[in-house]
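Just one protein chain is left out here, and the rest sit where they should.
Chain naming follows the written order as A and B, and within any one chain the residues start at number 1.
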Amino acid sequence: MAKLPGIDGRASTDLPVLNPLPRHFAASAVHKCGPDWYRLELRPWHGWLLLAAFVMVAAVAEAQSSAPLDRSPLATLYRWIPFIVWQNGNGFVLNLTISFFAMAIGTVLGAILGLLRVSLYMPVRGGSWFVTQFFRNSPWLVLLFCIMLLMPYEMSIGGKLVRIPDWMKAVIGFSLPIMANIAEIVRGAVQSIPTGQWESAESLAFSRRQTMWMIIFPQCIKRMIPPWMNWYAILTMSTPVASVLGVEESVYLAAQAMVAEDSRPELLGPFYGFLLVIFFLYCYPIAKWTMHLERKFEVNG
Amino acid sequence: MEAIIEWARTLYDETGINLVFIYESYERKRFAEGFLNTVELASICMFFSVVIGIVGAWAQGSRLWIVRNVVQGYIQVFRNTPPLIQILFFYFALGKGLERLGLIPTYDAGGWQQPVINNFGWAVISLSMVAGSFNVEIFRAGIDAVPTTTREAASALGYTRLKSYIHIVFPLAFRVCLPALNNNLVNLVKTTTYAYVIAVPEMLYTANQMWSDNVNVPEMMGSLFVVYVGLIGILVYMMHKWERNMRIPGFGQ
Partner (left out) sequence: MVSLKDVHKSFGNLKVLNGITFDVMKGEVVCVIGPSGSGKSTLIRCINALNPIDKGSIKVEGMEVHAPKVDKLQLRRKVGMVFQQYNLFPHKTAIQNVMMAPIHVLKQDKVEVEARARRLIKKVHLEGKEDSYPGELSGGQQQRVAIARSLAMNPEVMLFDEVTAALDPETVKEVLLTIRELAEDGMTCILVTHEMGFARELANHIYFTDRGVIVEHGPPKTFFTEAKDARTKEFLSQIL
């Protein structure tokens, strides 16, 4: 059986020059710490394609259903859209709310965790590494289960009993893996600053804290924005997972709507298709903007 | 083995920490099955997603406009929609829809007709397609990293397009892709948990059933974390080792 190079045999080449990697595969650790989604070449026609697919599926469902016109799948969907998208602040709006809060909390915690990772003290570095690895390697659904089942639904804060709604627990559940991934981005960005910067700061007698805050971190921020925005997109697309645990966001409400319509099978296509479309339409501008920012920062260096 | 079982039993007797999946043989079997299902699901998806990635990257270099754009469309759709909804769509909308249209053959599973593609199958299809869409981008970037001059040199030496792809382009491209590919495969293992929503008996689903039966949520949660983080940790470590081995001297870092 042929040996697999690098596994049970020596790596078989000692190669000459390759083209420089496309930027997002380059040695920069910044790009190694998030999924390499950067080359999103979204064009408007992709959105139209998706819309067309959705319409096609719906049309097929329509053709199949023998119900009178006002109960046709598309009409039904149209009736339920307001419910699915913004019922009482739930629905798709809740997806976005969860994503904003989780991103905000995760970013702050992640920045702290990331800076701890480059601390001079070994136990701090090690502890931060462990926390980062733990939350990066846990499936998000398992984390969500854990937080939602194990957190009390009521907590006494300052003597008063405060009820913690489900969606808030979901926010906490999502902010943990985001924290870990942002920490990796921060660590990567700090480590990608050339050592010359550290040395010249040291030669000018800046303390380590001054160096970090005044010289290193400001240079990092630009580098961190595209991967940060990418994680926001990933987060938004993971929020439907909260529906498994009863949070009343868009997928949950869509399922409820279908049940209310007697669970007719021809509704499945249009309803789920609609959900796919709204998520696509939300993530598309974000991806486009991320690409634009990436190009802009690349040029200015 | 016996010693561990005894230890788990005494642990329960003394402290109330209920690791029932260790000391009871029925639960042990269930947990093991869940674990194996997860591993099976992840492995099959890994394989198919890599295949899709290779085929897709190859197709993206095609001369036909329609082929290129179909692949591009596929990538964009799968990368910008939530994986959970994709699984639901595949199983409920597509799967059940195709079944009703009679397009999915069934086989006799002892009295009732079982469709050939059951929920496990649809989970494989859905997850492979998502991971595959990322892999197409990754492999394409790897292929693009091989300079045209190298390819020209290959054809000047008489390699056909296919042969040069196999012997020259692919080995070079592969080393470039490896870090991103590993990242993607690790993500794949994490997304196997989404199969929970279509009742695939993978580890999370099994654990859920177990804690409903035995009312030991914290213990099951903890064990789940240990197993997942451990499994993924081992995978990350192996991938890292592999990357090290394949590293091209003097390139990249």
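Please note the rule applied: a contact is a pair of C-beta atoms (placed from the backbone, for glycine too) under 8 Å apart; a residue touches a chain by one contact, two chains touch by 3 or more.
Source: prediction; values computed, not measured.
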Partner chains on view for the chain not depicted: A
Residue among A:123, A:152 or A:218 that touches the chain left out of view: A:218
Contacts of chain A with the absent chain, listed as residue ranges: 194, 196-197, 199-207, 210, 214-215, 218-219, 300-301
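Rule of thumb we're sticking to: only the chains that are shown with their structure count from here on.
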Distance between chain centroids, defined by C-alpha means - chain A, chain B (Å): 19
Residue numbers on chain B that touch chain A, as the complex places them: 72-73, 76-77, 79-86, 88-89, 92-94, 96-97, 100, 134, 137-138, 141-142, 144-147, 171-172, 175-177, 179-180, 183-184, 186-187, 189-194, 196-197, 204, 208, 217-218, 221, 224-225, 228-229, 232-233, 236, 242, 245-249, 251-253
Chain B partner contacts - residues on chain A that touch it in the complex: 5-7, 11-15, 17-22, 24-27, 32, 35-37, 39-42, 46, 49-50, 53, 57, 61, 133-134, 137-142, 145-146, 149-150, 233, 237-241, 243-244, 251, 265, 268-269, 272-273, 275-276, 279-280, 283-284, 287
